[in-house]
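The block underneath contains the structure these notes are about, expressed in C-alpha cells.
Note that this complex is displayed minus one protein chain, with the remaining chains in position.
Here the chain labels run A and B in written order, and each chain numbers its own residues starting at 1.
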Amino acid sequence: MPKLSMKQRYSVLTRDLDWEPSYVDEEELFPHATFEGIKIHDWSKWEDPFRLTVDSYYKYQAEKDRRLYAVLDSFAQSQGHLSLSDASYLNAMKLFLQGVTPLEYQAHRHFAYLGRHLKGGGPRFAAICQSIDELRHAQTEIHTLSGYNKHYSGFHGFSRMHDRVWYLSVPKSFFDDAVSAGPFEFLTAISFSFEYLLTNLLFVPFMSGASFNGDLPTMTFGFSAQSDESRHMTLGLESIKFMLEQDEGNVPIVQDWIDKWFWRSYRVTALVASMMDYQLPRRVMSWKEAFELYFEQQMLEGLFPDLSYYGINPPRHVQQAVDEKDLLSHQVYWTLFSFGFAAGFTTSIPHDDHLEWLSANYPDTFDNLYRPQWEKARRIREGGGRFFFQGLPQLCQTCQIPMIFTEPGSPTVIAQRWSEHRGEKFNFCSDGCKWIFDREPEKYVQAWMPVHQIYQGNCGGPTVPEVLAWYGLEEGDGGEYEGSVDQRNWQHWHEAQLSEVASR
Amino acid sequence: MSVRAIAPYDFPSSSRQELYGDDQLVHVLWEGNMMFCSAATFRAPREMSWGDFKAQMVDPWAASDPDYDPRCPGGWRVDGVEVSPRPDQTLGGLGVGHKSLITFRI
Partner (left out) sequence: MTAAADPVTQPPDNPSNNNVGVELQDSEESRKVIEAIVADNPAATLSHRPGLVRVSVPGRLVVRRETVEGLLGRPWETHEFQMCIVTYYGHIGEWDEDEIVIAWDHSS
C-alpha cells in the first residue's frame, strides 16, 4: 500500500469517519449548534493545521508521559524536594493545584461535550483530542504535586478547597460561566480568549519559575502540558477564524464574546500576577514584563492587526488591563497577605532583596504606593503582631475577586461600580465586570458569592474557625510563613543535612 | 441584552435580601487607607442603631490598622450621599439598604 501524505491521512482518519445522519434530522442530532446565533454554512471549511490523526496522537502523548514519569521517579528517589529554592516556593504550586488543576478537569468534561455537539467531523476530533489532553493534564498535575504532599502542608484536599474556599471561587466561577454557555461561546471563551490570548502569561512564566526554583517535576509536567497547549491555541484561533469566515453576521457576536471573555480571563490571571512577583523566591520575570511581551507585543501588536481583516477590534476594556500592569500584582498579593488566615497557602512580608527587586521592576509605583504598606506590616510584626484584614471583603459580583481594584488613573481610590437588577443592588470592581453583568444579569445574579454564603450560614458556621474547618484547612496550611510548619520543617531538614555533612 | 439559552432561563438571586431575614449586607470602605485592600462586608439588622453598628462592627474591623482611632472617622457617605449619622439613628433610617456602601475618611 502506498504511504499516504499527512493531508490524505488526516482526511481519511478524521473527515472520512464523519457521516450524514439518515434516520434523524440534523437539528435533532445537534440540538445545541444554532441557538447562539452563529451561522455555519460549510463545516468542511474548518482547518486543522496540526493535521493530527489518532495514531500519531497516541504515539506522541505516550512518549510525553514516559518522559514525565521518568523525571518524577528520579526526583522522588533523590529527595529532590530538598533542593528547591525555598519551602515558600511551594505556595505558588498550592495555589496552582487548588485553583487551576480542577479547571483542567472541567475542561476535559466540556471538550467531551464539544466533541459530541459540534457539527463538523474535523472540530469534533480536535475537541476529543483536547478532552483527553485535559484529563491527562489534571492527572499529571495531581500526580506530580502529590510528591510534595508527603512533606508539605496545603496540598491535601485541593478539590474540596476548590469548591469552597473564597479565593478559589474566582477560577471556579469563571469556568462555570464558560461551561454553561453554548459550544461556540465556550470555544471563544476558553480556546481563544483564555488559551490563545492569555495562556502564555499563565504557563510560560510558571514553568520557567519552576525551572528557576529547582522544581524539576513541575517544570516537566508544565512543558508536557504546554506542548498540548500549542494545539489548543491553534484550535482557539482556528475556531474564531472559522466563525468569522462563515458568515458576516457572526462578526458582532464573536466580538461581543471576545470583549466579555478577555476581561473574564484577564481578571483570573490576576492570581498569576501575584504569584510571579511575590510567591517565587527566585523570580524569572515580572508580571509587567510578561504582560508586555506575551500580551501587548504578541496579541495587541501581532494578533489583533491580523484579525482586523475580519472587522474584529481589540477587546473592549483592554486599555484598563494595560494601565493596570504596574499595579495588579501588588494589589492582589497584598489582598492574599491580608486574608492569609483563610488561605490554603502561606504569605509573608517580602525580604529586603525582594523589596529592592520590586522597586527596580516597578519604578513608577512600588516605592510610592506599595512599599509603605509592607513597612507598616513590618512595624506591626516587630511589635509582635501580624497584619490581617479582620473581617470579610466586599466581592465583585462578576469576577468574585474582592473589590480591590482602583479607579483608572487614581491608584489609591478603590473603584466602586454597581447596577440594579429587579430592585437589588449588585457591586462590581470595574467597568469591565459591570459591563459583563449588564449583558446577562440573569446569569450572574445566581453567583455563589463566598462572603454572602458565609453570612447566610452555609459555610460551616458563623465563626472563622468553623468556616476554615468547613473549607478543610488544617494547621499549617495558611497564615504567616515565618514560623509556619513548612518553614520549621525546612530549616530542620537542612540543618540535619548540614550536620550530617559536618560529622563526616 | 439577556442570556441566550436552550430553555427558559430565570433564577433568583443567590444573595437576595430575604435570605438574610431582618438583616442585610452592608459594605464599609475606609477611603484612602491602603492597608485595607477593599471595603468590608457585614451582616447587620436594618433596625440596628448607628452607634451599635459602628462600635460592634466598624471599629473592631478598622482596628486591624493599629493606628485607627475610633473618634476620628468622618466624611460619612451612604452610596455616595453625605450623611451625619447620630448614634440613635437606625441603618435603615440612614438610607442604608441591602449591599449599600458606607464610606468614611480620616
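Assume a residue touches a chain if its C-beta (ideal position, glycine included) is under 8 Å from a C-beta of that chain, and two chains touch if they have at least 3 such contacts.
Please read all numbers here as calculations on a predicted model, not as lab measurements.
Counted over the whole complex, the shown chains touched by the missing one are A.
Only one residue from A:Leu187, A:Met207, A:Ala273 or A:Cys399 touches the chain missing from this view: A:Met207. The chain not shown here is touched by just one of A:Glu27, A:Asp353 or A:Glu420, and that residue is A:Asp353. For the chain left out of this panel, the touching residue among A:Met93, A:Ala138, A:Val254 or A:Val284 is A:Val284.
When the whole complex is considered, the residue among A:Phe50, A:Trp470 or A:Trp493 that touches the unshown chain is A:Phe50.
Of the options A:Ala189, A:Leu303, A:Leu336 or A:Leu369, the residue whose C-beta touches the omitted chain is A:Leu303. Against the chain not shown here, chain A presents residues 5-7, 49-52, 56, 60, 63-64, 85-86, 88, 199-200, 203-204, 207-212, 219, 223, 226-227, 229-231, 233-234, 237, 241, 281-285, 297-299, 301-303, 305-309, 351, 353, 357.
To be clear about the criterion, only the chains that are shown with their structure count from here on.
Partner chain B is touched in their complex by these residues of chain A: 31-32, 35-37, 182, 331, 334-335, 338, 369-370, 372-373, 376, 380, 383, 385, 387-395, 402-404, 412-414, 416, 418, 421-422, 424-427, 439-443, 445-449, 451-453, 455-456. For chain B in complex with chain A, the touching residues are 1-6, 9-17, 19-20, 25, 27, 29, 31-32, 34-43, 60-61, 63-64, 66, 97-101.
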